[in-house]
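This is the structure I have questions about; it appears just below.
Shown here: the complex without one of its protein chains, the others still in place.
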Amino acid sequence: MENLNGYLIISAILFSIGTVGVLVRKNAIVIFMCIEMMLNAVNLTFVALSRHLGNLDGQVFVFFIMTVAAAEAAVGLALMIAFYNNKESIDVDDMNLMKW
Amino acid sequence: MLDNVWLIPLFPLIGFLINGFFGKKIKNEAVIGGIGTLAIFASFLVSCGILLQMIGLPPEQRVFEKVLFPWIHSGAFKADMAFLVDPLSCVMIMVVTGVGSLIHLYSIGYMHGEEGFYRFFAYLNLFCMSMLLLVLGNNMLVMFIGWEGVGLCSYLLIGYYFHKKSAGDAAKKAFVMNRVGDFGFLIGLFTLYWWLGSNHNIWTINFTEIKAASNLLPYGGVVTVATLCFFVGATGKSAQIPLFTWLPDAMEGPTPVSALIHAATMVTAGVYMIARMSFVFIKAPETMMIVACVGAATAIFAATIGTAQNDIKRVLAYSTVSQLGFMFLAMGVGAFTAGIFHLMTHAFFKACLFLGSGSVIHAMHYALHKGHLHDDAQDMRNMGGLKKAMPITFLTFFVSTIAIAGIPGFSGFFSKDEILWQAFANPFHGGLNIILWGIGAVAACFTAFYMFRLVFMTFFGECRINAKVKDHLHESPLVITIPLMVLGFLAVVGGYIGMPKLLGMLPNYFEHWLEPVFALANEYGAKYAHSGGHHNPALEWGLMGLSVVIALVGISIAFTMYVKNTELPGKFTATFPALHRAVYNKWYVDELYDYLFVNPCKAFGQFLWKGFDVIVIDGAVNGVAGVVMAFSGVFRYIQSGLIHNYAWSMAFGVVVMLGYYVFK
Partner (left out) sequence: MSNLLSLTTFLPVLGVLLLLFIPKDSKGTLRNVTFATTVVTFLVSLPIMFGFQTNAEFQFVENVPWIAAGPFKMRYFIGIDGISLWLVMLTTFIMPIAVLSTYTAVEEKVKEYMILLLLLETGMLGAFISLDMFLFYIFWEVMLIPMYFMIGIWGGKNRIYAAVKFFIYTMVGSLLMLVALMYLYFKGLEAGFTNFGLLQFFNLNLPLSTQTWLFLAFALAFAIKVPMFPLHTWLPDAHTEAPTAGSVILAAILLKMGTYGYVRFAIPLFPEAAHKFAPLIATLAVIGIIYAALVAMVQEDVKKLVAYSSVAHLGFVMLGVFAFNVEGITGGMLQMINHGISTGALFLIVGFIYERRHTRLITDFGGLSKQMPVFATIFMIVTFSSIGLPGTNGFVGEFLVLIGAFESQLRWWTVIASSGVILSAVYMLWVFQRVMFGELDNPKNQKLADLNAREISIMVPLIIMIFVMGIYPKPFIDTMEPAIKKLVSQVRTTRMSARSDSLPAIPAGHPGMPAAPASAPLPEGHAPSAVNPHHPQ
């Protein structure tokens, strides 16, 4: 399939945007969204390769990842709300209690 | 009757249990004292029955063993709770139960009104039980129960007035010093058991079995080691050099205790033990020599201290140490019968002396109490002239003093003279004999001196007690004086059962009685004894006369110094102040021990704790922890707590790893 490269390139771009977002942003929600973007970039790769190789395993994995992402969203948002209640901020630089 | 030998220790045990558990509730002194006294008196009756039955048997059959129940059986080791009745243990049970009964009776009067009356009788009964186990045990371990048991009771009774610090100290000292001896006893036991077992496959600690196997033991060598260890045990229990210092301190206990435990019975346990194992001891000539030398040295050493003490009980205590020295001298020169004989006569007259002193103290205490005075009731300098106020006490005391001084016709003369003669004439120690005899004779002179000094200071001369309370001095009640009279009587006549052959008026019953016990020892001894000895009747007469003269010299010196010319002691002290101070302070032996053993031990313990345990070991342990902490202290800086740092380092790591695979 000729256009596999296109899928992979888009997915790589999405993943890079996500990574950079995680690394540079300080707002926890933005970081969180960036992580979701990275996950979905991976999903895209999975689907594309699954189709290309004719193996359904990749698509099964996508379901797994989506489930995990959903669970993660629930837990992560709950954590953030708890954190906001405590610190009135969702800036990750304020999360430093574990620091020495 | 013989089969019921176990009743003898059982009665006092029952007495102990009743008084120990219910004494506090009974409260009635007559009942408590009655139970205690009856318990030991019942034992006395059984002992009499056994003695009579034994007399009825032919001499070679006078050995009886009774196994009560198996005690410790493990591997080849066997120790039963079992009793041995033979002529020797018969003598001992008679002395213990007989003198014990009298002292129990006496205690009812003496301890009247004391707070822990029931406790006292309970302990006294427990003591009698232990002592009877000691003398009746048919193996070393049952003997050891008694051996430690009497030590325990001695501890409890010395510490009877536990609120006094001195009493607590004395009790502890007595127990610990006894323990030093016990250590020796145990090692001796191990050595003998192990040697007989490993070399001849006879694994036993039973006296009769060891006796049967004793021909397998060598002369000297391992037997010397074992017997020396046993002797260490004996020095602890019987207050010999070097472990004698506890006995004078033990006078902190009530006077009947001093009479029973620290004069008549417990302290003679060491002598008894050597007699019981005579067939082993005789096989170690070196040990015999050491026993004799230590005995003689203790006799003279304690006698010198006795001359300068002012506390009536302390004089008697040192006298006891000295007399025990005589007994060990007898053991060391192979005169086992003479030693046991002296043990018996000493039990009579020394118990009488102690009880007499108790009677005096009782009277003094009462009088001083009436006058609300706080003078020392035991200090002889406060006494004097008590003869008139306390005639019975004086008479019995005086008779016993004559007996201990060694005046012919009284029991102490027969036994002591026999020891001195044997020290001179025994075939074992060669040239040492004359020295042993000489020391013994001088010690006898000192004995006569300090005993008469005591009598003169206490009963003769002016009454030095505060004049206010003079009229309160009075004779003690019958319950106290009856035991005194009985013991005084025995102190006079007790010697006639063992009259020397030389005097020939009566056969020497005592020697015949004990002959089967010591026959084997004498046989072994004869094998290396140098021939002859000095069996010259003329010489024996001469020495006997000499010892009488010596006693009289001692008495006359005392008479001169304390009756005729009472300034003399003061002058003497003034002339030789250093000597007097040294003697008065017991030659500073206690201080020496403190300096040599007690303080270094404490300091060493402190060092091990604060220096080694805390600094070295814990230092190492905490040091390891410290090193780990130091490393983690550096590494923890990586843990910045900033999420971006983690994220960046993760991304960096991913890049590096990818790069590695891409550009590999």
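The first chain written gets the first letter, and so on, giving A and B; residue counts start at 1 in each chain.
Criterion: a contact is a pair of C-beta atoms (placed from the backbone, for glycine too) under 8 Å apart; a residue touches a chain by one contact, two chains touch by 3 or more.
Predicted, not measured: the structure shown is a model, and the values here were computed from it.
Although one chain is omitted from the display, it touches the following shown chains in the full assembly: B.
Of the listed residues B:523, B:591 or B:613, the one in contact with the hidden chain in the full complex is B:613. Shown as candidates are B:4, B:28, B:198 or B:645; the residue that touches the absent chain is B:198. When the whole complex is considered, the residue among B:388, B:474, B:571 or B:602 that touches the unshown chain is B:602. Although one chain is not displayed, its contacts with chain B can still be listed: residues 24, 69-77, 141, 144-145, 147-149, 152, 155, 159, 162-165, 167-169, 171-172, 175-176, 179-180, 182-183, 186-187, 189-191, 193-194, 197-199, 201, 203, 601-602, 604-606, 608-609, 612-613, 617-618, 621, 625.
Simple rule for what comes next: only the chains that are shown with their structure count from here on.
Put simply, the C-alpha centre of chain A and that of chain B have 93 angstrom between them. Across the interface of their complex, chain A is touched by residues 636-637, 639-644, 647-648, 651 of chain B.
Residues of chain A touching chain B in their complex: 19, 22-23, 26, 92-93, 95-100.
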